[in-house]
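The complex appears here minus one protein chain, its other protein chains still in place.
Note that the chains are named A and B in the order they appear, and that numbering of residues resets to 1 at the start of each chain.
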Amino acid sequence: MGLPPYATTGQRIWYYAFRVICGLIFFFLIAPIVVVMPLSFNAEDFFTFTPEMLRLDPAGYSLKHYRDFFQTSDWQAAMWNSLKIAPMATLLSVGFGTLAAIGLSSEHVPFRRAIMAILISPMIVPLIISAAGMYFFYSRIGLQGTYLGVVLAHAALGIPFVIITVTATLVGFDRSLTRAAANMGADPVTTFFRVQMPLILPGVISGGLFAFITSFDEVVVVLFVGSAGQKTLPWQMFIGLREQISPTILAVATMLVAISIVLLTVVELLRRRSERLRGMSPG
Amino acid sequence: MKLTKALLAATAVAIAGTAYAASHSDMANEMTLVSWGGAYQNSQQKAYVEPYLAEHPDVSVTWDESSAEAVAKLRAMNEAGNITWDLVDVVASDAIRLCDEGLAMEVDFDEVLAPGDDGSTPTDDFGEMLVSDCYIPQIVYSTTVGYRTDMVGDTPPTDICAIFDTETYPGKRSLEKRPINNMEWALLCDGVPKAEIYDVLETEEGQQRALDKLATIKDDVIWWSSGADTPQLLADGEVVMGSTYNGRLFSVIEEQDQPVAMLWDAQVFDLDGWIIPTGLPEDRLARVLDFVKFATDTQRLADQAKYISYGPARKSSAPLVGKHAELGIEMGPHMPTDPANAKNTFIYNYEFWADYRDDIDAKFQAWLAQ
Partner (left out) sequence: MTTSSTDPGSMDAQTSGNGAKPGPMLAADGTPLKRSLNRALRRQKLRALMLIAPLLIFVLITFIAPIADMLFRSVRNEIVQETLPMTVEALKSWDEETTELPDEKVFEAAYYDMFLAAEQKLHTRLGTRLNYELTGISSLFRKTGRAVDRFDTDKYVDDFAALDPSWKDPATWAAMFANEDIAKALPQTAHLWQRWTDFLQTKNEDPAKEDVEPFLFTSLYSELMAGADVSGLSPRLEQAAGAVKTFTPVSIEQQFIDADKDWGNHEVWATIKTYSPAYTPGYFLNAVDAQLTADGVSARPENEQIYGILFKRTIFMSITITLSCIMLGYPVAWLLANLPMRTANILMILVLLPFWTSLLVRTSAWKVMLQQQGVINDVLVWLGIISDSGRLIMINNQFGTIVAMTHILLPFMILPLYSVMQTIPPTYLRAAKSLGATNWVAFWRVYFPQSVPGIGAGSILVFILAIGYYITPEIVGGTTGTFISNRIAYHISSSLNWGLAAALGSILLAAVLILYYAYDRIVGIDNVKLG
C-alpha cells in the first residue's frame, strides 16, 4: 500500500501521520522491554535509573544480576523446574489437543458447542478461580505440591491454545488429500502421519509454543498447586518482587526476551514453510 | 472421616514425640522449611541452617517461600491429610490461628527447646514471648516508619504523627494496605490515650474516628502489600516517608546507603517464629525437633542478629548480639528491643484482631475503595 503519485497534500500528511501513529503504538508495545533491558545492568539493587546510569558512567552498570542468576541455587533450581514442567505440560496438551482438534473438525460431532466450551474453558475461567479450585481439589486427591499436579494443571491451561490453533489449521485442510491417501491403500495411521500431520504441523507447533509459554510464564496456578520442589521461574520472580526487590528478575526477563525472539523467528520460518507446502500465497 | 484422619495424625505425633526421646537414629534426611524469602530467610540460612547442615552433612533442606500463605496452605493440606512441610515460619497472629485450629502441634517448651546459656529454662528465657502453646518465637520485629532525609527539610520528624502532618512534610507516604497498625496510629494521633486505644476501636464510632483521621491523608497515601514496597518507594524518592519492618529500613539505610532515616516512636512489636505442623510422620518429626532445638538455642538466635536487625526472642541471647557480619557495625542499637528504641511501643494485640479483623477489614476495604 504505497502512496500513489497522485496523492494530495492532505493524503500525504495523513499517510505519514498514520505511520507515525502506528510507530508510536509499536513503541508502546515494546517500551517495557526497552526499559527492562538497561535496568538489568543496574549496579544497584533497586529498579531505578541511577544518575550514574543516566550519565552512561560504566560504574553505574554491572553484570552482577546476571551473575546472581547463574550463581544462586534458587534461580538455577527454578530454571530447571520450569524446564522440566513446561515441556511435559506442552507434550500433554499437544498430544491430547491435536487428537481432539482432529475429532472436532469432522462434520458430525454431537454436542460440538458444549464440548468446545468445556475444552476452551481453561482460557476463559478467571485464573484466580482456576487456581483456587485446583488447589483445593488437588490437595484432596494428593496432587497438590507434586510435579505431576503442576504438569497436569499447566497442561489444562495450555489446551485451549492448542485446540484453537490446530482447529484453525484444519479449517484450511483439504479433506480430499486423506481420501486420496485412503484410496491408494494407506491405512488411517499412515494417512495421519504421512499426509495429515505434515500439513497441520505448523498449527500444532504454534499451539505447542503457546502452551509452552503459558506454562513457562504462569505464576498464579503454580503458586497454589506447586510446593517448594516445583518452584518455577515466574514463581521465583514473584518472590523476588514481593520479598526483596532485585533487578535479577530483570536480568532473567532480558534473557527470556532473547529466547522469545529466537522462538518467534522459528515460528515465522515454520509459517513460511507451511504456506509453501500448502501452495498458498508465497511470502 | 476427615476428623478421624486428623485425630489419627495427631496421635501419631504424640507417639512420635515420646519415641523421639528414646531414639535419635530414625530421622528423615530431608526437610522443607517454609519462610518469607529475601533477607530474612537469608539470615535464617546463615545463622542456623548452614551450621546445622555442616554438622549433619547428609541432611538437605528445601526452602518454600510461602509464609505469606501459610495458614491457607496448611489448612488445605490438613483437609487433604497430606502435609508436605516440616517447619513453618509464621507471625504470631497466624501461629495462634493455626494452633486454635489444631493445625500446629502443641510443644512442651521445656522438653523440646534447649535451655538458655545462662541456665534458665526455655519457658523463663522466652518469657512472655510465648504467646501460644504451638509457637516457638525466633525474633521480635517491629513495624515502624522510615523517611527520606533529603525531603524533610531541617526538621526531621520525631514522632509517629508526622505521618498525618502533610503541612510540614508534604509528599506521599506509604502505609500497609490493612487496618492493623494504621488504625492504632490514627487514633493515637487523633488524641486518644495509648491505654484506651483498643477500647475506642471496639466501638463503631471509634472505628469511624480512626478512618476519618486516615481520610485526612488518604490522597497522599500509597498503600503497600509486600514488605519490599516501602524500601523501593523510599529509594526512588517516590514517598517522603512510609511504614515498613525495621529490618527493611536497616537494610536501606546501612546496607544500601540510601538517604533514609527511621523513627522508633510508636513502633509495633510483633513476633516471628516456628510452628510444627500436626500430622508429621515419626522420622520427619524427629528431624524437625532436632533441628528446632539447635536453631533456637541462645547462640543461634544471637547469631541471626548479625545478618538482620531483628531482636532475638530469648533474653539470654541479648548480651551475645555482636556486630553485623559484613558491615561490622554494632547491631545492639539497631534492635527494636534496645531500651533506647523501645521508649514508646505497641504490642500487636492478637486477641483484639482475632475478633475484629473481619469486621474492621471489611470497613477498611470499603473505605479504601470509595
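What to note about this one:
We adopt the following convention: a contact is a pair of C-beta atoms (placed from the backbone, for glycine too) under 8 Å apart; a residue touches a chain by one contact, two chains touch by 3 or more.
A quick note: this is a predicted structure, and the numbers were derived from the prediction, not measured.
Across A:Ile159, A:Ala181, A:Leu199 or A:Ala228, the residue that sits in touch with the chain not pictured is A:Ile159. Residue in contact with the omitted chain (choice from B:Cys161, B:Ala261, B:Ala342 or B:Leu368): B:Leu368.
Screening A:Leu99, A:Ala180 or A:Leu277 for touch with the missing chain picks out A:Leu99. Within the complete assembly, residues 1, 11, 14, 18-19, 21-22, 25-26, 28-33, 35-36, 39, 47-49, 92, 96-97, 99-100, 102-104, 106-110, 113, 115-122, 124-130, 132-138, 140, 152-153, 155-156, 159, 161, 164-165, 167-168, 171, 206, 210, 213, 217, 219-220, 233-234, 237-238, 241, 249-250, 252-253, 256-257, 260-261, 263-265, 267-268, 271, 281, 283 of chain A touch the chain that is not shown. Taking the whole complex into account, chain B touches the unshown chain at residues 3-4, 7-8, 10-11, 14-15, 68-69, 71-72, 75, 97, 100-102, 172, 177, 208, 222-223, 225, 236-238, 351, 354-359, 361-363, 365-370.
By definition in this document, only the chains that are shown with their structure count from here on.
Chain geometry summary: the mean Cα position of chain A and that of chain B are 38 Å apart. Residues 32, 34, 36-41, 62-66, 68-69, 76-77, 79-80, 82, 84-85, 226-228, 231-232, 235-236, 256 of chain B touch chain A in their complex. Within the complex, the chain A residues that touch chain B are 44-48, 74, 135-136, 139-142, 144-145, 223, 227-229, 231, 239, 241-245.
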